[in-house]
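First, the structure itself, so that you have it in front of you.
A single protein chain has been removed from this complex, and every other one stays in its place.
Let's look at subunit A:
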Amino acid sequence: MAKLTLKNLNKSFYKNREAIHAVSDLSIETKDGEFVALLGPSGCGKSTTLRMIAGLEDITSGEVLIGERKLNDLHPKDRNIGLAFENYAMYPPLSVYDNISFNMRAKNVPKETIKKEIDKMASLLDLKDLLAMNPSALSGGQKQRVNIARALIRRPEVLLLDEPLSHLDGKVRQKMRTEIKHLHNEINCTTIIVTHDQLEAMALADRIAIIKDGVLQQFGTPLEVFNHPQNEFVAGFIGEPPMNIFTVFATFKEGSVYLVSKNGKLRFNVPDKYKDYLEEGKEYRFGIRPTDISVVTDDQPYSTELNVTVFENVGEECRIHIKIEEDNILSIVSEEIYKLDTGDGIKIKFDSDRIHIFDVNTGERVEKQKVLI
């Protein structure tokens, strides 16, 4: 067990004589035993990062360290990491037992020791009945368990999981997610998971590193990235249903700040503190999560009044969709069930503590100081 440090990690390669930066200046430091997720859309460089840690990909520049030990020039086998592959990568002709013990046999570990270790692993991951089977006879979830067992059997200091759930469906996926979380609690090994599913990252990780085009966007706990996204990309990527984001103008009137949507249909007041961050007349990107908008039915103050475009009642919650611009729909998710119809006028209120305003050009959050949770 140890902490993993990535220092100014870079990866670039050439395709058709054009340099492509798969990973740019990535720095992440994990704590001992921490569960960290590398999250981002496909092709963002997260798997490349993982492969650089594992030693399957050359590092263009920067350092990878476990504790104080520099890994850059070590052979994959000497790095003391375990990697569970996305496609399971089992040796088809070998039984599950031989697949798991492959690593130890390569190192000439005595047979009795191998047997003991595998028995331990089998009870940890519930593999006892599978040991004699061939990989082709296993289901997806079973294959993933064997895959993880194979990574763990070498007692790694850092466990790497490459999209472990992406080939599983529905229920198995849910179950496996819980199992991975449980396993991590059990062995408490520093773990890096690569995923494109924000829900997976939120559920599993202690901290999430959100990566876009090879550049780290934000590194923080699930709550941090959910409540205080540092830029528009993170805001839009985290959360289901996604955050409502649209362009607004700032206007100042009688000492208060108002934001007005481009077509003037939406106009609402934001807390006075934003005076320090916003400039009058300038464009901004405004974001608010569907769950942070409430419907006002009595005489309470409200932000704005709109007409319902689509109304959905899904039982435990209801969803209201309002067309505010030609190609922009504002969604509201409310646990309180209303009875509404298309065209009904409703008053809505934005939770003023939970609004997000981003610079229209850079996409960065306007209030720069660190907000504590």
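Just so it is clear, contacts are C-beta pairs under 8 Å (C-beta built on N, C-alpha and C of every residue); 3 or more make two chains touch, one makes a residue touch a chain; residues count from 1.
Following the convention adopted for this analysis, contacts and distances are computed from a predicted model.
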item: "Cation:proton antiporter", "Acetyl-CoA decarbonylase/synthase complex subunit delta", "RNA polymerase sigma factor" or "Carbohydrate ABC transporter permease" - which is the UniProt name of the missing chain; value: "Carbohydrate ABC transporter permease"
item: Which of A:103, A:166, A:221 or A:334 contacts the chain that the document leaves out; value: A:103
item: Touching the absent chain when the full complex is considered, from A:23, A:83 or A:159; value: A:83
item: Subunit A, residues in touch with the chain not shown (by the definition above); value: 54-56, 76-77, 81-83, 85-93, 102-103, 106-107, 135-136, 150
